[in-house]
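The complex appears here without one of its protein chains, the remainder shown in place.
For reference, chains read A, B, C, D and E in written order, and residue numbers begin at 1 within each chain.
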C-alpha cells in the first residue's frame, strides 16, 4: 500500500554479503513454472519467481483482424504485457501505460527470434501476459514463461528463450534484482537468451556501469539463463510426461 | 442544478398515502407517446413520462460497418442510450459512461426477443435513444418508446414491449418510481414485458426486497405494463389512422 | 513561458502609426518560403512568416485506409494541422484539440477548390502541417505553404492558394496580425484566395467590424495575397530552376 | 454536405435557382418556417427547441461554479459543445465530436462570444477564484440542413431565457440563494447561412440544397449592425459574391432577431432597455 | 454468449435438459466444483482466486485514502472494475471494458452495495474530507461460463479477508498506523446464475451451455433472505419461471455462502457474531 511509504534501506547488502531477502550475491529467487494452466488458450504457462506471479496465454496461429495487419510472408507476433490493478503496492490504473507498451514491445522482440514465424504467413500469434503480482524482474519472468507457453501452443521454435537480470547494488554486481534493489540499486541489466545458441534476444540497461562491470553482469546472466533453461525444460517434461 | 443540493425528504409517502408528487401508491405518472416525430429516421417515437422526455430513432435494417460485425443468420441489433448534457440537475458530461453502457445493453436485450431479426441477416438495426430530460425511470420509458419506434420503422415484431418499474419506498411497494423515490427508496425493480405473451424481457433489481415483496412488485408491474401497452397501441393507431 | 504572463499593452499602434513589432499598418511580416525540404514526402514546403515556422508535407495520391473512406469519383483530401508542444509560449499538450480540428477542416476547405481531385478517384491526398513555432497567423501561413507543397508533389492545380489576414487593432484596419494583435485586437479576418481567379477559398472572422471596415479589410487582404502569390511563385521557380 | 454529389439533383436545383426558384418553392432570400419553443427542458437553466423547416435542434444551458481561466480572472467561462447524435441523420456516427460538430460548436460560440452577447464580466463571483461556467449544449435532433442558424437561434434563445441563482462570497466561501435572475445578456446576435449555386445566393439552404451547393457561408451579426463572425464552410466565392452575402445577411439577421425576440417576449422589454443604454454609449 | 448459436449443439443440450441431464453430467440444480483460495496476492489488501469448474477468476482489493462523493460525505467509496483480458478467452479483445465487462462489474458491485455487505459508513476517516476508497478489481483468467457467480464469490471472499491499517486525524492530517484490521463486513451476499433452456431452469451454466441458453438471469441474496440484486442478462422468462428462479436462487445462495464461510474460516466467527446482532435488529 502506497500510503505506508517505505524509506530507502541504508544497506541493500549486509556485512555478511546477504541481501535484504537473505539471498547471496549470485543467488536466484525460487522459481516455480507450470505449463498448460489455462483451458481456453492454445498454450499457457504460470510462473512464480520470488513473489512475482505471472500467467501467460498464447493464442494462435489464428486469423488476424483487421485484415490489413496480416504479413504476407510470416505470422505477426503480438505481445501484450499487462499488470493487474492489484499487482503493485500502489493500485495500478487498468489499461496500458507507457512502461507496459515499451515492455510489450521488447518482450515481443525477445521472443521473435526464437520462432519460425515464416511457417504461418498471414496469421497472428498472440502472447498475453498478465502480471498478477510483481516484485521486480517481471519482464524476465514474463519472457521465461512466455517462451514455455509458446512451446505449449505447439509453435515451432529454434530454441527456448530464458531470461534473467543482473545489476549493481551497493557497488556490487548481483543477480536477479528484487523490487527494492531495482528501485534503490545503481543499475539493472535484464537479458534474454536462446541458451543453446548462446544468442542474446533481449538486452536493456539503465543505471550506470563501467564496461568491466557490464561484462561481469553479462557473464552471470548467461550462467543464470542456463539454470533457468533447466527449469523450463523440466516444466515442459512435467507437462508432457503423462 | 447541483449546487442547490436538496436534502433527503423525511417522508416519501405522507399520512394520506400520497407520494411527493401527489400520486397514489399504484398510480402511474402521465404518459404521452407520439410516433414518427423525426424526418430522417426510418422509425421514431417521442415519449413524455412524468417529466422524462425521451426521443427514439430507429435506423435499419441497413448495411453494417465494419463488415466483420455482420451476423450471418440475423440482423445485429444495436442500442445506444444517451443522456443530453442538460437532461439532469447536474450537467452530464457528453459521451457514454458506465451506466449508459450498461443501460444500452439491457435495453437491447429487452427489445431483442420481440424482433424477427432472422429476417434480415447481415444487416444492422440501430436504436438511438436520447434522454432529453430525466426524472427517474428513463430505462423503462426508453424501452416503451423504442418498441414503438421499431414498429414505426416497419421491423416485424412478435409483440410490443411495454415496461414499467415497481419499487419499495418507505416500506411500501409502489409503482413507477420518480427520481427522489429512486434515490432515497429501498428498492427499484424495472421490468419489461411482451404483454400479450406475458413474457419478461427485462428485469433488474437493486435495493433489498423479500421474496413476497418481490412477487407483489412483479404483479403490479405486470398490470401496469398492460396499461402502457394500451398507450402504445393508441399511439400507433393515431399515427396510422390518417 | 506562461509563468511570466505578459500584461496587455496599452497601445498596439503608437503615435507614429507603428505597431509593436515596428511595422506599418499595411506591412506584411517578412516571409521566407522554401520548397521541397523533406526527403520522404511527395511534396513539401517550409515557411517562416515573422516568427512563425511551419513545415508542410504532402503524401499522395496514395491508397486510402480504411478502404470505405475512398470516394468513387475523386481523391479524398485530408488535412492535419498540428502544433508542436514547444511551438507556443505555454507548452501545448500533444494531440489534436478542438481548435486544431477546426483549423484542419477550414484549411482543407481552403485548398480543395484549387485541386483537380477528380483526376485521382479512390485515393487519398494527405496534407500534414506541423507548426514548429507560432506567432499569430499560422492558418494563413499554413495554407500558403501547403499550396506550394501540393504543387511540389505534382498535384494538378487550378491556381495556387495564397492567404493573409487583416484585422482591426486600436480601431484601425491593419494587415497581417501578430500574436499580440490577435489576442488584444478587435477583430481578425483571415482570407485565402486563388489569386489569378480572384476567388475566396477561406474566409473567417471573429471580433466586431462594420460592413465598411469589412470591405476595407477584404481589399487589403486581396492586395496582400497578390504579393504572397509572388513569393510563392519565386519559391517554386527557385526549386525547379536547377 | 454529403461527399458525393448526385449530378442530376444538382442540375435540377441549379436550373431552378437560375429562375429564382427553389425545390420547396421558397424565394432565394426566404427562410423556412421557424418555430422556437423556449424553456423546453426543466432540468436546464435555460433551453430552446428550434424547428427550422425539417431541422430540429435542442439547446440547453447549464451553469456551474468554477475557476476562471488564468489569463481572464475577471471573466466567467463560456463553453459551447455540439453533439451530432446518430439519431439525427444517417450520416452522423456515434463517438466524440468530429470536425463538423466541432466547427458548428465553435461558430455558434464565436457569434455569442465575439458579439459579447453574454457579458462574461458580470458572471464573476470573486475575481480570480469563483466564476460562473456557462455551458451551451447543442443537441441536433433532426438534420434537414442549416444547422448553424438553427443552433445559434437556439443558443441565443436559451441564454435569453436562462435563469441563475444569486451567489455571493461569505467568509471565503460561495453562498448560493434560491433567488433567480436572468443572465446578463447585452446583444442578440443572429446568424445567416447563405449558399451559392450557379452564381446565385440563397439563404437557409435545406439538406438537399446543401448537398449540391458550390459554396456555403455563415455570417453572424450582433444587433448593432456589426459583423461578429464569419465562416466559409466550403466552396469558393468571388469578391462580389462575398460582399453581396454580407449585405444579404445583415438584412436577414434582423428578421431572425425579431423572431427570437418574439419568442422570448417576456425578456424583450428588459433587453430593449439594456440595448437602449448600450446604443447611446456606442 | 457467443453470437451465433450452433444449432446441433443446442438441440443436444436441450434434449439432455428435458431428461434433467447436462453435458457434464451435473444435475440441473448442481454447481460445478468451487475452489476458493483467499489471500492469493501479497500486494493486495485482500484477494481471492476462485475456480468454478473451468472458470478462473482472480479478485483483488486495493485501498486508498481519498475524498467522499459530494452527495455522500459520510460514506466511503466503493469502485468495482472488471477486466475481460484477452488471455481468458478468444472472444475477449484488448481495450477498455466493453458492455459485457461493464455489466459484470456493475452487477457484482450492486450485489455488494445493495446488500450493504461492506459498511461504507465505517469507512470514513473524517466526514466530508477523507474516506477509504475500496477498489474491487475482477480479473478473469479463464472463461468457462458463469462469470457473475465466480466474480461475486471472489469479491466477497476478498473483502472478508482484506485488512486495512488504522487511520485517524491528527492536526488536520491523516495519520496511518501499521496496525491492521478487517474491513467492516456486515453480510455475505451470494449470487446465483440460472439459465433457461427448453422451459427448464439450470444453475451455473458453463460456457457451452451459455452459448445455447434461451435466457440467463443472475439473482443475488444477502444473508437475511432478501434479494439484493437481479439482472436478466439475455433472453425471456415467463412469470412463473421468474418466480421459480427466485426460489431456486435463494436455496443455492445459502450453499454458496456456506462455501465462502468455509474458505475464510478465521473470519467466520467474527462474522457470525456480527450477523447475530444484526438479525435481532431486523
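One rule holds for everything that comes next: contacts are C-beta pairs under 8 Å (C-beta built on N, C-alpha and C of every residue); 3 or more make two chains touch, one makes a residue touch a chain.
What you see is a predicted model, and the numbers here were worked out from it, not measured in a lab.
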Partners of the unshown chain among those that are drawn: A, C
Among C:13, C:31, C:57 or C:189, residue touching the chain not depicted: C:57
Sole residue of A:13, A:209 or A:231 that reaches the chain not shown, by the stated touch rule: A:209
Omitted-chain contact residue, chosen from A:10, A:67, A:98 or A:241: A:98
Positions on chain C contacted by the hidden chain, ascending: 1-4, 38-41, 51, 53, 55-57, 59, 62, 80, 82, 84-89, 91, 94-95, 126, 128-130, 132-135
Residues belonging to chain A that touch the chain removed from view: 2, 5, 71-73, 98-99, 101-102, 104-106, 109, 112-113, 187, 189, 194, 198-211, 214-215, 218, 222
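FYI, only the chains that are shown with their structure count from here on.
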Least step count from chain A to chain E, where 1 means the two chains touch: 1
Chain whose averaged C-alpha position falls nearest the assembly-wide average: B
Furthest chain, CA centroid comparison against chain A: D
Reference interface B-D: repeating pair among A-E, B-E or C-D with over half of contacts shared: A-E
Rotation, 0 to 180 degrees and nearest 5, that superposes chain A on copy chain B via CA atoms: 120
Gap in Å, rounded to a whole number, between the CA centres of chain E and chain D: 50
Inter-chain centre distance, chain A versus chain D - centres from mean C-alpha coordinates, in Å: 58
Shared interface positions of chain A, touching two or more other chains: 66
Where chain D touches two or more other chains at once, by residue number: 97
